[in-house]
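After the structure tokens below, expect a handful of questions from me.
Omission of a single protein chain aside, the complex is shown with its protein chains in their original locations.
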Amino acid sequence: MAEVRFYDVSKVYEGDVHAVNDVNLTVEDGSLLVLVGPSGCGKSTTLRMVAGLEDITEGDVHIGGRRVNDVLPKNRDIAMVFQNYALYPHMTVYNNMAFGLKLRKYPGQEIDKRVHDAAELLEITPLLRRRPRELSGGQAQRVAVGRAIVRHPKVFLFDEPLSNLDAKLRVQMRVEIARLHERLGTTMIYVTHDQVEAMTLGTKVAVMRDGYILQVDEPLGLYNRPVSKFVAGFIGSPPMNFLEGTLERKDGAIRFVSPNIELKLDQMIAAVVGSHVGERVYFGIRPEDIYDSALFPEAEEDNIKSMHTEVVEPLGAETLVYLRAPGAGEDMVAKFDSRSNPRVNQDIQVGFDVTKAYIFDRETEESLTRQVAQDGAASS
Amino acid sequence: MARQRVKLSQVKRYWPLYVMVLPTLALVALFMYWPAVSGVYHSFYRWDGDELATFIGLRNYSRAFSDPTLGRAFIVVGILFVASLFKMIPSIVTAVVIHRITSDRMRYLYRLLFVVPMVIPWMVVLLIWKFFYNPVVGLLNSFLNATHLMSLLVAVNAWLIDLNIAKAPALFQANMNPAWLGNSSLVLPALIFWGFPWIGIIGVLIYLSGLEKIPRSVYECADLDGVGWFGKFLYIELPLIATQVRINLVLMIIGVLKGYGLILVLLTESGGPEGVAMVPGLYMYYNAFMRREAGYACAMGILLFFVILALTYVNTKFVRVEK
Partner (left out) sequence: MSRISEGPVARVLKHGYLWVMLALVFMPFYVMLVISFKDNAQFYNRPWVPTLPLHWENWSEAWNTVGVYIANSIFLAVTATLIALAAAILAAYVFGRYRVPFGQLFWLGLIILMLMPGVANLIPLFNLMRNLNLLNSLVGLAIVTAAGGQVFCLYVLRNFIEDMPKEFFECARIDGASHLQQVIHVVIPQCGGIISALAIMSFVGAWNSFILPLITIRDPELLPLAVGLYRLQGAYVKQWGPLMAAYFISAVPLVILFAFTMRFFIRGISEGAIKG
């Protein structure tokens, strides 16, 4: 058991590629931290520095209170699961799992016990004598996890372990990994580019972009209080709608004004953005906060707009509606619940739940509405 | 491609890597780099291959440029090179034909059968060909006599002499077996014909592996478009093995230009009657070991190196491969 800490960690690859910049991060003992971000943002590099597979250019990494910058991978007491599983094709499942223990000269009985325990835990006992090419994707995935488990490491590192699976298996394995974490109680760092995976798996999620960590928070924290337009757009599916415009004070209220749409801000939001009146901003609203106005009586008159339906995608429980503001203006996505039944190519009335809106600075893209307690606003 | 860089300063951490390259490094440095460097060095000396060496500057090189034997040798190797280009064709054709066999089992069988002759040692192949060309007991003359092709050759030869195209005395005369490796006019044709039907199994296997990558759908599509068998060869198969052909071409250039073992065995060190088959490699060997002019041989080696370098460059530059 160990906590993992990053102190001002940077990584510069050859050719002046700054892959990771000034990362400060604590992964608490026994917790599961998910590192999420678009591909190429430096997640793998961060993870590989913990594993010792990449040199640390600057800063320190500590595992269990010990600085490990110069410790060889095999002495760090970590185990890693790779995206392509890296199962040795010439070894049986059993030997794949036992390989690390054999290299460490564990006694045969101990190896046997550990392999069988892990196999049982992962329900792969019947596969032990097969070879990797005789395994399905999901089975290979389990074996790869099993190979990590048998070592009883202090820290588990996962680098996009589910990316090679189909959607259904991915959901299933996600649940299993969460369960595994609960059972073993070992510190885990889990890298993924899939925000849904991050949200459902992490007790803590760190969002990365261009080598910087933008925000570390619990899943709902990221959803409700994104620090920037990037995080807001990255978390949630379909992503948040952004409109570009200015804040203006009219009739005692603050309004967001863009060429084709004008919305009146909620009081609590208005209270925190008051000092930004006259500035260029992004107005952000999630698809789930745009309603069929017939089903949204709370909406103020000012925030009900007539919009044109471009595409309608019924998904069963909900319907995605691609909307266009009059005057060929902004495009938006709304997520209606199954009670409304919009048709394509029609003008419909939609209501915006402005209590759940976000305002971001046009230049820095930072959130101006972080102080608003979103949970409180939702309940009012 | 993302190989990890190891810096010289990290010797402490990565010393096993250095130990692992040591055997290769030692072997290559000692038995390849060092002789090469010594060869370059001695190309500026009059050297008997032993102790006696006197510096003579570039005189070995100027001598090479005015040496008519060397010039002839380059012409001969040029002729052999052009012939080798054509001798690449049967391997390509054979690979394509095997590839087009429909039954998987037959295809494998053919592959296997064509590999079998590889078991004959190269020297035995040469000696059998030498025997084949033997004027008295050789198979070639027996074949020509038995099929009366010899009479045809004699007639054609006489006709050409009548027309003043060929010179008397005739190469082919009635009741006289031509000495293929003993008559200076017949040596080059014999060398070109050597190895018939010119199927190199390694080449065939390499082409086959290229052809194997063509997806079935490409053929089906071609069938729908009404592409014939030759069209398929031209538009589907040839482009796909172009890379392999080019690799073989480079290897062939190097092999032909450097090679002389064949001629040494078939025609002795002096390159056959009147030295007609003297090639640069053999001429170097001849100078180094028969005339003990090792310095001169080294200088010719360097010149030959530049010729090979130039040809390889031309090949990579101008023989374009469409991806």
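Odds and ends about this structure:
To keep things simple, chains are lettered A and B as they appear, and every chain counts its residues starting from 1.
As a working rule, a residue touches a chain if its C-beta (ideal position, glycine included) is under 8 Å from a C-beta of that chain, and two chains touch if they have at least 3 such contacts.
Source: prediction; values computed, not measured.
Although it is left out of the displayed model, the omitted chain contacts the following shown chains in the full complex: A, B. The residue touching the chain not shown here, chosen from B:Leu113, B:Met176 or B:Val314, is B:Leu113. The omitted chain makes contact with just one of the residues B:Lys12, B:His148 or B:Lys213: B:Lys213. Where chain B meets the chain that is not shown, the touching residues are 1-8, 14, 16-18, 20-21, 23-25, 27-28, 30-36, 38-39, 42-43, 49-50, 90, 93-94, 97-98, 100-102, 104, 106, 110-125, 127-128, 130-132, 137, 139, 142, 196-197, 199, 202, 205-206, 208-216, 218-219, 222-223, 229, 232, 244, 247, 254, 257-258, 260-261, 264-265, 280-281, 284-285, 288-289, 294, 297-298, 300-302, 304-305, 308-309, 312.
Looking at chain A, the residues touching the absent chain are 51-53, 73-74, 78-80, 82-86, 88-91, 99-100, 103-104, 147, 151.
What we mean here is this: only the chains that are shown with their structure count from here on.
Separating the CA-averaged centres of chain A and chain B is a span of 61 Å.
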